[in-house]
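The complex appears here minus one protein chain, its other protein chains still in place.
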């Protein structure tokens, strides 16, 4: 089969021919119909410091997919050949403290598909059954493939109630755009989106934002305060990891509000005004991954009802062979893309 | 001023002329622009057993209103002449256990506007400032008047999250229709509405229900199980108080789901299958009133965003003088009405 | 090995000799060091209507145990030979809606150890690894064996916070006595225990109850109201399933309080005053089993800290061969027993 792999400890990826993998007793073998590129894949492609410390070549990468089950391991329950699935990328061990406390998604021995185990930028992929999610067959492979990152946005947005509340989303990458759509589907009051790139601002409107503010608008704080009658936002969804955005989020959050931290910062330590959060009596909810599978059930409900449509965020589709063009499109300075798919 | 009052302990109400009331130091005087009739008012009109034990004539009735503040008591903060307000009908004492535990709406010494104190079916009404809610001036008096019962539906529906979850609403009176609209605005997955009257079924569709089932359909339970892949509903919103509906709700609720009890039963004691709920490990959330004012803020967010539109539920509008026609319309057997307004 | 089994569809149990069972790939084989008798076992012994419909002889019964792992299946992770374990009796399927929503304990395809699969009243028992719980080796087999029912009490009591709150426990069987101990360990304010049997009242005091009231005291309601300054109890723990107790619990619960339903009623349907709960704006939390394994972790913390000591509730210890004496002691009218152990 064809696959996209990191073959040696250096920038880039290679298109290889390799054997179709065999599923273990608790695994599914999946024919990949669509895969999507994550920021993590771009880090691996660029071979940055994090990738160098974590990735052990040779490794097939990729962890966002939709596909059909073509074989099942002999101890598998709940899934069968012909099922149309997506995959949770967080592979839990099943017996640590977190796995036994309803927190499998942050397992103490967590492995990530396409990072610690062979991934899905390939014609076939092995998916542990504990990570498999059965889709409605009416769903397109493209939507199926973006459910993993969409799930991040669902969990970030809905970890507490947003219905009727004023939400500010920081960041217009796929995570921010998806979060805007989820807040819209869940009946948020105002959805103020702090954005950077014009191309993505147009997508934001389609996803349901009610007000756009440029990230470098010197009146950003004033505008949010004014839009909320001086109270500040009930909910911040921080999808950038940018220290400036984080501290703006802290500033515009209302007393007693919820700050939701999803974006990872480039530096290990950043300066924040923790006192402001303490004085305000706020909660900071930090999000890694998605709840297994509460988030997926909520997401299915939102998608099936038609209230959440992630399609506008999918801007490009390339064949697996065109992967270089895909990664170049992704990192282009003007960011005239959002979610990019690879079709094996 | 004109007012509608229970003047003697007997069925019916009378249109009277009386003095405009004076606000106390913590009160607002409000010119009533629109009022709405509640089931409670119909009970008082009919002079049933409950009314006979609770109501002390003479009493101006009515507790759902929108109007303009025309005078404020001298210790009032936060409100001023000219404000456009609605009123929370639950009048809390301010110093009991519940009032000091974020549960003012179920105050240990609770009084109800238009039941224990003079109400709003009149040209002017006195509203304790602790019960006043400032509306956006763009709101119509009609919508303002129905916020109290709409708030019941908001609290019933959103006491826990519904986004992406499958909801079954029992009851097609105003409470059930409003709940359907709230579930829709908050991004519920399926919204299955168990209805009785054809006229109201049409309104239900406008409010966002995704499936209608007649209350006496012998396949009701099967249909709900089938629609939920055999799992059952995540959330039941029981708005009827009918023992049959309550036990159907218990039956179609999924293991680990939420049963929300809003409807009051005609008899003090009813037979229920509590074991089924225990085996299923469910939660029953009982709703009386609305949270003060968390529910009102959520409702404002849902209304302002345009996601929740209660207008289809308002079917009739009468002048205060036409009150008899209004009450007759309300109790007509064919139920070709939902929420009915009285305009002073 | 010796085992206690229901060999035919009739009252009683038989002591049999049978082969030591073989663990499957995901199982542990455990040498049982102590087992405890549950009310469920008494139902099976008596061969009541429920047992007749559920139990398929021949079946080794019993589901509360402490013991040592003597062999592990080949796919087992997290456990090894020599581990000292207890067992969760709820066997989840792993792939249903509940299992994938942090509710394994109320799995949609739930099986119960010793009810649907061979149990632990035997020298050896097979335990699915998903149900195994590793104990500290300093724990006695006796305490290990009662953790399953103690866990019911931990979940019932701590499904919401009790620290500093006034709690009323209905029922002085093992479940009620354990719940009293948990409320005490978790820092409840008053712990009012509604009791029936004198022998168990003495145990209740050791477990930490602050006030005892006889179940048939005509002033029961008044006494609880008085003890709570007329407010009523914050939390009811209903461990009896007796309709009288359930309605007394509803009556003494404060507005806005928590009613926790653990006891199963003898009849399928019972009469309750649901209106009272709705007027009061209460929550009813229905408990089946224990959270897997959040409850077990909390229980371990409470036991290890020394704040919770279940020992006073263990009143009798019999050899497996003396099982008839054990069941007779359990059902004696004067209830001069609480938790009874069988030692293989």
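In order of appearance the chains are A, B and C, and numbering begins at 1 in each one.
Here is the rule we use: contacts are C-beta pairs under 8 Å (C-beta built on N, C-alpha and C of every residue); 3 or more make two chains touch, one makes a residue touch a chain.
Remember, it's a predicted structure, so these values are computed and weren't measured experimentally.
A.B. asks: In the full complex, which of A:54, A:255 or A:319 touches the chain missing from this view?
C.D. replies: Going through A:54, A:255 or A:319 one by one, A:255 is the residue touching the chain not shown.
A.B. asks: Out of B:42, B:93, B:139 or B:221, which touches the unshown chain?
C.D. replies: B:93
A.B. asks: Quick one: say which of C:22, C:140 or C:163 touches the chain that got left out.
C.D. replies: Touches the omitted chain: C:163.
A.B. asks: Just checking the interface: what residues of chain A touch the absent partner chain?
C.D. replies: 97-98, 101, 103, 105-108, 229, 231, 246, 254-256, 261-265, 268-289
A.B. asks: Under the stated touch rule, tell me which residues of chain C contact the chain that is not displayed.
C.D. replies: 154, 158, 161-166, 185-190, 210, 297-302, 304-305, 307-308
A.B. asks: Mind pulling the chain B residues that touch the left-out chain?
C.D. replies: Interface with the chain not displayed, on the chain B side: 25-26, 75, 77-79, 93-97, 100-102, 129, 291-294, 296-297.
Please note the rule applied: only the chains that are shown with their structure count from here on.
A.B. asks: Distance-wise, how many Å sit between the C-alpha centres of chain A and chain B, to the nearest whole number?
C.D. replies: The separation of the two C-alpha centroids amounts to 40 Å.
A.B. asks: In chain B, which residues are in touch with two or more of the other chains?
C.D. replies: If we look for residues of chain B contacting two or more partner chains, we find none.
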